[in-house]
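Of the protein chains in this complex, all but one are displayed in their positions.
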Amino acid sequence: MRAFEVFSAKDSQHAVALLAQHAATSKVKVLAGGTDLLADLKFAPSSHAPAVVVDISRVDDFRGIRKTKEGLSIGSLVTHTEIMNSPIIRDLFPALVDAAHTIGAVQTRNLGTLGGNLVTAVPSVDSGPTLVALDAVVTILGSGGKRHMPLAEFFVGPRKTALKSDELLAEIIIPTENLGKPTHFLKFGLRKGQALALVNVASSIWVDWEKTTFKAARVALGAVAPKVIHATSAESFLEGRPITREAMEEAGKLAAGDARPISDMRASAEYRKDLIAVLTRRTLEGAYALAQAKRTEK
Amino acid sequence: MVEKKPAVIEKEAQKDALELLRAPAPAPLVPLPIEVLVPEARQQTPAVRQRATRSDARTHGLGQTKYIDDMYLPGMLFAKIKRAGVASARIVSVDTKEAEAMPGVVAVITGRDIPCNTFGPSLKDQPVLADERVFHAGDGVAAVAAVTEQIATEALEKIHVEYEPIEPVLDPLASLKLETPGLHAPSPNIYGHKVIKKGDVAKAFAESYRVFEGSFRTQMVEHVPLEPHSSLATWDPNGRVTIYSTLGRITLGRADISRTLGVPMSRVRIIATIVGGNFGGKNEITTEPVVALLSKKTGRPVKCTFTRPEEFMSSTTRHPLIMDYKTGVTKEGRILGRQIRLVLDGGAYCSWSETTLGKACILSAGPYKIDNLYAEAFVVYTNKTMTGAMRGFGAPQVCFAYESQMDDMAKALGIDPLEMRLMNALEEGSLSPTSQKLHSVVVKESLLQAAERFGWKNGNGSANGSANGSRT
Amino acid sequence: MKKRGRGIACMWYPIGFTVAANPSAAVVKINEDGTATLLTGTVETGQGSLTILAQIVAQELGIATDDVHVVSADTDTTPMDTGAIASRTTYVTGNAARLAAEKAKQILFEVAAPVLGVKPSQLEVADHKIQVVGFPQRNMHIGDVSDRARGVNGQPPIGSASYNPATVALDAETGQGKPFATYVYATQIAEVDVDDETGEVDVLRIVASHDCGTPINPMLVEGQVEGGISMGVGFALEEEIMFDEHGRQRNPNLTNYIMPTSLDMPKIEVDIVDSYDPTGPFGAKGVGEPTCVSTAAAILNAIHDAVGVRVTSLPATAEKVHAAIKAKRAQEARQITAGAA
Partner (left out) sequence: MAEVTMTVNGERRTAHVAPETTLLRMLRDELQLTGSKLGCDVGDCGACTVMVDGKSVNSCLMLAVQADGREVLTIEGLATKEQLHPLQQLFEEKGSLQCGFCGPGVLMSAKALLDENPDPTEPEIRDALAGNLCRCTGYTKMIEAIQAVAQLRHERPAAKSVA
């Protein structure tokens, strides 16, 4: 790797101060888990190399998974392994556990963080769809203070987020009204281990058990648009509709229509659309099965 | 006396306990000895058929096996090679001044510094570093020796090469039709051709109940040894060079190194340590002449280890094949005749293409008794990564074709795929496509043994069912 | 929906170079304590060839694998070898090593014969001893004989030999001739699940039945077969170097060049076919390359069996299988329409 200076932040305030201090004059990168950043920097040409790296991996106030009055807060430095092992997440959102499990392999999941994954903002970001389907909100910390925004808006485009140069992603909040909302995540990759997503889909639903209809259905798609998107036509189609296989099938087709995939070396746009249709239906089936299971538990 | 003894022991035990309390915390419990219940296979006679452990198993497990990249000699420099990045071009100029001026850079060489800049296992069409012409994007054009790997890497950006691009030929079928002169003019573009001819194929097709035709293609793949190519050179004052190398073939490697360096073989010593995977990919020289020349120029040991991208772009790969099969059979499923045409994408240089061509052609009929055969194979240059030796030398490709067609024919004729193979399989004393009388032939035995283990006749694997795992 | 299928593929594969001479030479030194040292120019590249060669020399000398130290891969100290290529080490280098050991052993027989009161031709080796054929109780420890050879007879037991497979050049026009000394044969059967909505292929199980002549070391033979199958799985389903329109590789890294991980590998069951080649060392042929030859064909036939589509180009990615299923359905739909009209 090309030479750079490393400044290690002691806490979140220090991290923001370091960013503000260096971002004005040098090319700065933030180091959390490092799995994406260091891999990127290894073969980077000189034009892309940072002069300064702000290491936030020891910022403890970006850690922790806890229930707050806003909902479930997940610190940006929570690793994928911690998500997989968190009793509260396993209980409330098994889909988040599944999503974390599809990222890299054990070694990268031990290092890689939720915040780091989201900040890459690659269209195929594996942590994205489930959180978007749960209407997650992010907390951003900067020299100007704190601000919040929906995760869906945090993603701006391929490798682009709403973060300003002196800002950091502090936490991800799943709002109270969605705690325990049945959600299902599926990723389709080119192999089973260490797979990169051709597409990934997450659906979350509430069920109106009296009418057996969908309520507040959310379908989020990854890797098929410049950023993670809501399949809005599928979502509005499902609202209030009786839960049937046909409805899920139709939602799949609509979601495929909402997707704007590209053709690249991994797959063609056409194939990605076909996968979206199938995976959307399957995530809806999965979410409904989970809803039924939760209901029986009670 | 009798009563006193326990008292003493008790007292000593107390003392021990007190001492134990004062002692530092005990070291973690060491693993229990694992008793070897059966006598160790390595110590048994007779030795053959023993499941003896490997002689390198222990050093492997301990992380103590020294691969080339684990070797450091005093004063050693690190070399990196600049890759062309263009698939086809004439080199107009190579400017190394800026790189040479970098602090930490000790020496730079280009293709013009190679005493004899051609090598190859059959055709000597490959340069150590390209000097006049680039034939594929992974060609090296210059090399740097520096005090650290990072400085060497950064110096590559400071080497400026001016190219005059030439339209690359990427499609082997286009290359097949290419008017001479070919890519490597004056050599023809089709640089290898082979025919196996036996019996009368036209007559066999005329007598066949059905004639099946199929066309099959395979892709280019990489060996992916986990250990990247690496070599380390050091000269002694008698003008003798020792090269530690990941070569799988040191004798022939020495001939190539001696030739390219213009040094007598008696002054070249090649040592291959344990190699971290080969699969055919480490069967010819790559960085060895480069490190030897840089070491000579600097008077210091020089090591060069491929990056993973170089491993893909600048070592050999498996030949993509385009395979046309035409096979005539009787109603009962006996193969009467087969006609085959193979086109091998030979990449930028010959490398082991001749061997691959020959084996692919000879093996293309499959392990079957076929009296009437016409197999023809061509290998052509393209401006892609060079193709060479890789586990199977064309056999996995042709097996995919002949066994796919076998199943298609079995299905069309309503014959069980296992039965159709058994009916046609080579037997002891059968004549091969080259009319060689074969011995120790066990095709049928292997078919029956695999079918038995699989439960083929019980219908295993044919029912619909759910999977054990899934990517989704 | 997952559709189950099975596919079979068999193959043949030669040992050694095509006609071209590919000799190996070897030197065996029997030490004064009855252990031995083998010098060989071949290279250990992971296959376990040094262990195999040690076993061959040990067998010839009646000693154990552990008693043979192998020095390899140094052009200054080891004899010529064509190298770790063409599945030739066990057969060609193995034959050379066996012959070298036999020559060294012959010296021991000549030393032991007068002591045991027989002719050298009446001696044999067994379990660290040189003994009279038919009278195993009349024996000497191999170390004692070796030490005697050095200390009394003044003839240290060293043997050297070379071996080159017997071939006949191919006719230039018809390609007829004997390109290889011997061949191995094998069958693999694959069981797969194909998701008929996505085209995803799960390889569940591969049964492999391989001929290698006498398995010098069955454990290492299994290891070769298992590894070859993993390469075959990648060849069948995932791996491909891709190029852009300028001829530059698009995926020269392990992120985008998709090779099988532990999660992508099926359960593998290996059987070694009973076989003996009289031209090989103790009946052995070889096993390196042929292990990866029939895997792709077996998997592609299993896909065909599962969903009725023939994918004719590798790798059979999920996308390719999916496209073939779609095309088949479209064709079936057209046929139904045509039939109705």
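When the chains are written out, they are named A, B and C in that same order, and each has its own residue count from 1.
The rule is simple: a contact is a pair of C-beta atoms (placed from the backbone, for glycine too) under 8 Å apart; a residue touches a chain by one contact, two chains touch by 3 or more.
Computed from a predicted model, the values in this text were never measured in an experiment.
The chain we do not see here touches A, B, C in the full complex. Checked against the full complex, the one of B:Pro46, B:Gly192, B:Gly253 or B:Gly276 touching the unshown chain is B:Gly276. When the omitted chain is restored, the residue from C:Gly7, C:Pro23 or C:Gly46 that touches it is C:Gly46. In the complete complex, the hidden chain is touched by one of B:Pro121, B:Gly192 or B:Pro225, namely B:Pro225.
Contact with the chain not shown here comes from a single listed residue; of B:Asp56, B:Glu100 or B:Asp171, that residue is B:Asp56.
By the touch definition given at the top, subunit C reaches the unshown chain through residues 45-48, 219-220, 222-223, 226-231, 253-255, 259-263, 265, 268. Seen from subunit B, the chain kept out of the figure touches residues 28-34, 36, 51, 53-54, 56-67, 69-70, 223-228, 274-279, 305, 307-308, 468-469.
Seen across the whole complex, the unshown chain contacts subunit A at 1-6, 8, 31, 34-35, 38-39, 42-43, 53, 55, 57, 81, 104-108, 110-111, 192-194.
Here is the rule we use: only the chains that are shown with their structure count from here on.
Common partners of subunit B and subunit C, by the touch rule above, are A. Just to note, of A-C and A-B, the chains joined by more C-beta pairs in contact are A-C.
When every chain is reduced to the mean of its C-alpha atoms, the one closest to the centre of the whole protein set is B. For subunit B, the chain whose average C-alpha position is most distant is A. With each centre defined as the average position of its C-alpha atoms, the distance from subunit B to subunit C rounds to 14 Å.
The distance from the centre of subunit A to the centre of subunit C, each centre being the mean of the chain's C-alpha atoms, comes to 47 Å. Multi-chain contact residues of subunit B (touching two or more other chains) are listed as 309, 469-472. Residues of subunit A found to touch two or more other chains are 188, 191-192, 279.
Of all residues in subunit C, only 197-198, 200, 238, 242, 250-251, 255-256, 258, 260-264, 317-319, 322-323, 326 touch subunit A in the complex they form.
Subunit A contributes residues 1-3, 43, 45-46, 186-189, 191-192, 195, 279, 282 to its touches with subunit B in the complex.
Partner subunit C is touched in their complex by these residues of subunit A: 105, 188, 190-194, 196, 265-268, 271, 274-275, 278-279.
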